[in-house]
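With one protein chain held back, the other chains of the complex are shown just where they sit.
Chains: A and B, in written order; residue numbering restarts at 1 for each.
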Amino acid sequence: MKLQDIGSQCPCEAQNKFDFAELDLFLEKVEDMPGNLIVILQQAQNIYGYLPREVIAYISKKTGNSQAKIYGVATFYTQFRLQPIGKNLIMLCQGTACHVSGSQDIETVICDELKISDGETTADGVFTLNNVACLGCCSLAPVMMIQNSVGEETYGNLTKEKVLDIISQIREKEAKEA
Amino acid sequence: MTKTQKYMKINGEQVPFTNEKNILSVVRKVGIDLPTLCYYSELSVYGSCRMCMVEDQKGNIITSCSTPPKNGMEIRTNTPRLKQYRKTILRLYLASHSRECTTCPKNTSCKLQDLAIRYGIDEIKFDKTEKAYKNDYKIDHSSTSITRNPNKCIQCGDCVRMCNETQNVGAIDFALRGYELKVCPAFDMPLAETECVNCGQCAAVCPTGAITVKDDVPAIWKAIFDDKKRVVAQVAPAVRVALGEEFGLGDGENVMPRIVAAMRKLGFDEVYDSSFTADLTVIEETNEFLNKLEKGEKLPLFTSCCPAWVKYAEEKHPELMSQVSTCKSPQQMFGSLIKAYDKERNEKDGKETVVVSIMPCTAKKAEASREEFVTGGTHDVDMVLTTNGLADMIYESGIVFKELEPEALDMPFGMYTGAGLLFGVTGGVTEAVIRKVIKDKSHTNINNIKFCGVRGMEGIKEFELPLEDGETILKIAVVSGLGNVEKLIEKMNAGEAFYHFIEVMACPGGCVGGAGQPFGLMDKKKLRADMLYASDKQTQMRHSDENPILPELYNGVLKGRTHELLHVHYPTHE
Partner (left out) sequence: MKIIIGQGSCGIASGAKKTEAEFKRLLKEKKLDAAVTIAGCIGSCYLEPIVDIINDDGSASRYVHMTADKVEAVVNKHIIGKIPVTKYLISEAGSAFLTKQTRIALKNCGEINPEDINDYITAGGYQALKKALFEMNGDAICREIEKAGLRGRGGGGFPTGKKWVQVRSQQEPVKYVVCNGDEGDPGAFMDRSVMEGDPHKMLEGMIIAGIATGAQVGYIYVRAEYPLAVHRLQIAIAQAEESGYLGENILDSGFSFSIRINLGAGAFVCGEGSALTASIEGLRGMPRVKPPRTVEQGLFGKPTVLNNVETFAHVSYIITHGAEGYRKIGIEKSPGTKAFALTGNVNNTGLIEVPMGTTLRTVIFEIGGGVKNGKGFKAVQIGGPSGGCLTEKHLDMSLDFDSLSKAGAMIGSGGLVVMDEDTCMVGIAKYFMNFTEHESCGKCVPCREGTHVMNGILDDIVNGRGDMGQIDMLMELADTITNTALCGLGKTAASPVVSTINEFKEEYIAHVVDKYCPNGSCKGLKRVEIIEELCKGCAKCQVVCPVNAITGKRKEPYKIDWAKCIKCGLCLDSCNFSAIVEK
């Protein structure tokens, strides 16, 4: 997954920011596939990390779906993001088992530590927090999945200490890379 | 096909039915007006408001809009449970609704308000929690034609289905979900920046004040009260067969003489008829068409009277713009003509001519504000008022419309032929053009045109017209409803059809069904159309060439200026 750098989001500035070559290839591939809109949006999000306005406008032009319709689809499903996200996407499970096992306390810890709330990205662009419905690892509740350029990793049986530890490890790693 | 008679029991009463598509139609047929907020027989069934529910013999609650009637079925429309559920649903609606009813443009014509009164909702109950509704959506005033107030939206989706299914425009759609569900353009951007064509059909079907038509009544009053202004009005053909409905006159009745009387009482200085410039359009457009036909230029020629269609073509089919007639619409011809005509007069008496159009249409507002129609810094048409807006002014001034003595239009621009009058209905422009094209202009021959397929309220009409030269057979299509245009264009692009001439009106049924008119379904639009045809038949002059004012104009103010005053080049034309 390619993640876009945060910043310079002004649409006028961003006019030529997007390279549509990879998207074009995909659009061609699924041209004849019925009901391809969600698949296209998923691929676009893979390429750009989120769904920028310009990309939605481009998809609209290429597929003939109105922008309002695409926007409607993109805002219906929780998977789609209209804003860029941080390098590490924390998906905190809020399923029933996790709820019963204290996922709300975990959320408080993360929010306090990162100074963001659900759906937000840290100022340094390292973390984004998303509450998700259920990751399906209910026996390990509370659970979170962290997704970054390497892939995704699931962490189970979370405690306050464990979460802080995971966050600081990622921070260290990011600092090193920087 | 023989229709087999079937029966169902409604509230214990045996009711026959044949091929009604849902229980709702059967129930309404027996005189019970089941409440609905999201149902129009002309749109697809959506089933979100749940108000039309009925109870079957097993105690199941079913929505009558989405359930076909079955032989032997027993339903009740009014039971304690149904009453309770309907009331609860209305309370839920109202709990998240901006309830500033007295200042709402839809006050007294709002379907939600109407049902709240019918069901005696005197307490909302559900609006007291911490999570209660906040009146905090921004109102979108950006469009010249309509105002969008999401605080009043009940998410019934009527506008979405109208904009997408019927009109194929897709400027608005649902966004988000659950309690946050809303209807908006992409990215919630201002409507003016979208592909919206200003047809206003969304506002026509909106049951509440969420989408309303803009009417600049205060500005018109201001002009009327200004002694330095000569307020000159033009009234479009479709207005006269709809305004009467607002004042308790018969559906479709032609009330033009009363309109003239009312407008004079309101203070308009001169009242003219757009049918006059419609005649002018017929002359110009027919010449353009015959010229293209003769020279073998690319056809079809699309009509250009409907500004919503022009905008649609610009947005979705810029490649077709070169085939859209260069004629200005009758409204704009009137504006530029009258301003040129009045120049001398204005210099003499120091007044300024202000042109006000009374239109069945919301897109005419957008058209009038286009920069192509600005001459010397002022708009050719200064203000546009819808049929409903005119009714508002009449109400406000206390004029009792029903009791007005009929009056005649001003001259010279109150002179029109029956052909010009036809512009108010789908197929009318085409019929007027045919009247000019045919050589035998006897009454019988003109009357017989109606049998060629040009009349009727169908969305797509296709027919062939053999010319009197015995050689040419014109292939003609008449469409209303932009979704139908799209179907036609697809057919042409696929090489399945060719036409010489295509008339397009954005609103289903043509201008009689414009979004500025009192709301009516197709049966009502048809009554209006029938009345226009009847009025045409009563005119002494049936084809535009007969209009006695025209030669005078062509030799006068139009001399050497027809192109400048009567034609337009949109940037997308090339």
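Here is the rule we go by: a contact is a pair of C-beta atoms (placed from the backbone, for glycine too) under 8 Å apart; a residue touches a chain by one contact, two chains touch by 3 or more.
Only a predicted model underlies this, so the values are computations on that prediction, with no experimental measurement involved.
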item	value
Of B:31, B:178 or B:495, the residue in touch with the unshown chain	B:178
Option from B:48, B:346 or B:375 whose C-beta touches the chain left out	B:48
Residues belonging to chain B that touch the chain removed from view	45-50, 53, 61, 63, 65-68, 81, 84-85, 88-89, 92-93, 95-96, 125-126, 129-132, 154-155, 157, 174, 176-181
Residues of chain A in contact with the chain not shown	34-39, 41-42, 72-73, 76-80, 91, 93-101, 132-141, 143, 145, 152-156
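The rule is simple: only the chains that are shown with their structure count from here on.
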item	value
Averaged-CA centre spacing for the pair chain B and chain A, given as whole angstrom	45
Chain B to chain A touching residues, read off their complex	164, 169-177, 184-187, 194-195
Chain B partner contacts - residues on chain A that touch it in the complex	53, 56, 60, 65-72, 75-76, 82
